[in-house]
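Since the structure comes first, as structure tokens, the remarks are kept for the end.
For this view, one protein chain was removed and the others were kept in their places.
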């Protein structure tokens, strides 16, 4: 595997950066990101209710999955990592640096999600705690009065991560009153380009839809090309059946040029054993070159 | 008692953190928080008026109670602690770092409560003054244009507290024009999850209500599970009769899974002797495994 | 006299703090504050116009009074002190750290008055200039979108003042579209409690009125009790005849429990000699236990 | 000449401050300020168009005038000084620290003009470049939602200037929807008082008008007295004929008590030779005790 090392990774951090990138991608340059930041983003909606097993209501459910399944990184907030980290030291963590709730509709107030802590805090924390922190994540919303502030924070975070040999993943979503269709491929390609201009290692994006609101593979190719050397992670979205999910994931990677996925609900909204299997199946396609068929076998 | 030590408490502060946690919970991992921050939050409404003894109007009333009753911590603003602290050195304090007044309705302007001082100031103050400061507190309001700023301050405060071996308690309330029912259990569970994602030791929340506006124990179980390793403190609320109060408290803990309570008016809106007895009764249920009957005896 | 030393005054500053407090209160624990910050607060309205002697138009008029009359402190802005200080070195100064103009009505834009300089600047200035600076002052307006910022600045200023052995006086006024009656005693008691929670040494407040818009002594007792160990200074207000003024001042102190007054216009809107006498009379009642009759004699 | 040295000029800077004050006032304590900050304030309106010589369109025109005429200081932005300074080393500069354009009417958005650089930057620049920098300037607008921020910046700038022995000139203008008549003398006197409270060495103000919109000398006396020890500079305003200009200037100083003037357009909107003569004439009245007649001779 040939690595693309950003020029802002200093010499004495290149080996550490490579190690991190290789570890989280299984040497395939593709990332399976287990997304666990919804306790803030969606409040308790994703964790309690019809069709969700009761055990998902406890934050520990995700830690159990992350510690027993094959994953690239488990992305969640600093506070959860600090409360469960001592008991789950084998998990490769990605610290999601910001989050906001869903109480206010995007059309009513332009969204603003501010970094809770700095990359420096994360670097110190990794040292102090001995936890295996591979990188940091940050969500930015394009198209509102706070865009400038989130762009500046994102650029700072990516750069500080690289200076410390860590990976930086950006979640980028155009939002607000002036955004008509957030699944429009050309718009998502624009978001991908923003991620590239920010120097992100990976960019988590919405999936482009065709007019029938189905995944549009051609549009995804525009997106992944526009992203340049920043790998595109397709959003997992709401829970669907396993085969549909895995087939789409396979096509995103092998036809659309995506370099991984960020999946939360499709994993943790299952009982522990099932969740682990599903994570393993996703990992197999993303990082072990498995076919859909091979991945489906892992679910049994 | 097994302690859950957050991973951001550094090695050389773990013993101090444990000591603080054990002290304020009587080794039961449950917290009786005597809430005394209403001089700002409610101006003089809670301290002077019909049914309130005249002595409650002086801030010293609360210090007298806190120094003579059994409590976990007395939570109040820095300035009051600085003015009375030299005369009340035996009180275990929790410095409430922010407060706002109630002059502007939540629906008219999104609430913003900014930290008055930093955790660093508190740490230095503890050293300089020799006072027994166990932790810090911070209120955040979810669902408005200042949410981002309060989330960031809360995360910073929890992390800095832990780095110094102190406890961090968050008051978390969804508020504003987009919040329809702040006693909705699912919404409060969301707030609990935010507290967990912020790494709080304890989260003070509204009590979930059923449709008849009574305490809903099942809903509280959703809340306390969603909070993970952050202990839920139920808000004491307006003054009610002793038996009702203590019975509900007992159920919150033993049926709902709460890990304590934050009570102000139900204690300080009584003459000194009565207030001390009431505090002791609350403490007995929260931290001494008392039954309601046993607690009621302490009132006599 | 027994001093209440705030716990955030460090050991090596306690003697200096005591000296300052004793000096400005004449050992009576009551403060006569000569308020000279209106050049900004009221622009030139208080200094030029019908019934105001021409000499009051020059800022030096107030320095002359302050240097020749008995006063506790002369409160004015840093810039005026810096321009006149070398010629008026005997004045005990209180640096008013913020001010705003009256051009915009409170109902049209929520007021915001930001600190111009820090307590650190004042401490350095005292050293460099050798001037006799006893403390600092800050105005905060409760009840608007900038309340959070002024509360945080006020807390910082009080704490930094104490750390340096200086006194801190807060002017606290509920203001804005949601404040219906700023002379309501219960509301003013709330403001007093805020001052206490901020740890202020003295709080300058509006005078509570009864329904006939006269001074309400009973309401003042609610206020001064709610203020705890922070001394209440009643606002001097617009110019009235001497006897009325002094009688009310006497009652505020001896019946209402106030611990001083903040007077500007009732002093400086007189020719120099008369102004000095009036200041002395106010001082006599406030800090020398004089009766109204005794004070009136000083005017002759 | 007796100097008024502000008390915040430290001992080791007093001699430098005196030298600066003496140099720019020709020992007369009055300042002729050649105002050259309109490239931003008025965009290109003052430099190109009907009645303006073509050479005024190049910024160098002002540098040529400033280097050949008698002036107190040439006030312009840092960037222009940095681009022309190496070729015009004999000019006494005053760095205008802020500026805003005139694109948005004052009534539509409350004006905010932020400092571009700090006094510290200017001090370092003076050292590095060897240029003759006498002081700094800052414009503040009273009466809008940004007043607080500009007041704080102005206070900081005046104090930092004094700490470094530099002069500080403030341009102070009440503006915005709540200001009805910006030539009202009583209002301008208020602005003068604000300048005094900020400790400015000189305050540049609008000229007070009578009801016929002519210069009102009596009103100016209210203004200059209210300014205390801060010298009032009358704004030069739009170009008028020489005699009118110089006569008014003479009266402002000798009848109205102003201590100088800030003139731009009436100088630079002339061909080089004429501009130099006009500057010299203004200087003669301001700093050489010339009569109008004597000054008029210099124009020939």
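So that you can tell them apart, the chains are marked A, B, C and D in the order they are listed, and the count of residues begins at 1 in each.
Convention: contacts are C-beta pairs under 8 Å (C-beta built on N, C-alpha and C of every residue); 3 or more make two chains touch, one makes a residue touch a chain.
In this text the structure is predicted, and so the values were computed from the model without any measurement.
Novice: Kindly state which of the options A:15, A:54 or A:152 is in contact with the chain not pictured.
Specialist: A:152
Novice: For subunit A, which residues touch the unseen chain?
Specialist: Interface residues of subunit A facing the absent chain: 4-8, 10-11, 142-145, 147-149, 151-152, 154-156, 158-159, 162, 174, 176, 178-179, 186-187, 189-194, 196-200, 222, 225-226, 228-230.
Novice: Across the whole complex, list the residues on subunit D that are touched by the chain not included here.
Specialist: 37, 39-40, 43-45, 47-49, 57-60, 76-86, 98-101, 103-105, 108-109, 112-117, 121, 125, 128-129, 131
Methods note: only the chains that are shown with their structure count from here on.
Novice: Cα centroid separation between subunit A and subunit D, in whole Å?
Specialist: 57
Novice: Using the average of all C-alpha atoms in each chain as its centre, how far is it in Å between subunit B and subunit C?
Specialist: Here the centre of subunit C sits 35 Å away from the centre of subunit B.
Novice: Going by the contact rule already set, what residues in subunit A reach two or more other chains?
Specialist: none
Novice: What's the contact topology between the chains, one of line, ring, star, complete, other?
Specialist: Here the contact pattern is a line, an open path with two ends.
Novice: Per the touch rule above, enumerate the chain pairs that touch, sorted by label.
Specialist: Touch list across chains, by label: A-B, B-C, C-D.
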